[in-house]
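One structure, as structure tokens, below. Some questions next.
With one protein chain removed, the remaining protein chains of the complex are shown where they sit.
== chain A ==
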């Protein structure tokens, strides 16, 4: 089969993927008080990956990004559930969150919340699920 000549798509992808990754991470962190969060951030991340899979072929992306997305999903769910269990050890209800303000060297006064850990789990689960679905469909002939 003839190789498609999609130099423009590949050129744009190289730049766009970096921007989308950054935006996804920005969305993820803004989620604590503003619109965004683990779900949306994870979806953004998955969108960038999908763009990579579309413009390059599945084999070369997998060679550079050797991750089994089903495992990503399960690790994400485990992080989220174990974060939820954290409260149980302090005799609080399941999924209770805690936050505290710290003075960090570069960031200054920063709020650190256990909800972010939970959100990391959600992001992993969303990335894993979305990519598993897309890759499963693409394997179908």
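Simple rule for what comes next: contacts are C-beta pairs under 8 Å (C-beta built on N, C-alpha and C of every residue); 3 or more make two chains touch, one makes a residue touch a chain; residues count from 1.
FYI, contacts and distances are computed from a predicted model.
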(message) Just to verify: the chain that's not displayed, which of "ABC transporter ATP-binding protein", "Cellobiose transport system permease protein", "Multicomponent Na+:H+ antiporter subunit D" or "Alpha-ketoacid dehydrogenase subunit beta" does UniProt list as its protein name?
(response) "Multicomponent Na+:H+ antiporter subunit D"
(message) Tell me which of A:25, A:47, A:75 or A:134 is the one touching the absent chain.
(response) A:75
(message) Using the document's definition of touch, tell me which of A:96, A:110 or A:136 contacts the absent chain.
(response) A:96
(request) Please give every residue of chain A in contact with the chain that is not shown. (result) 70-71, 73-75, 77-78, 81-82, 84-85, 87-88, 92-97
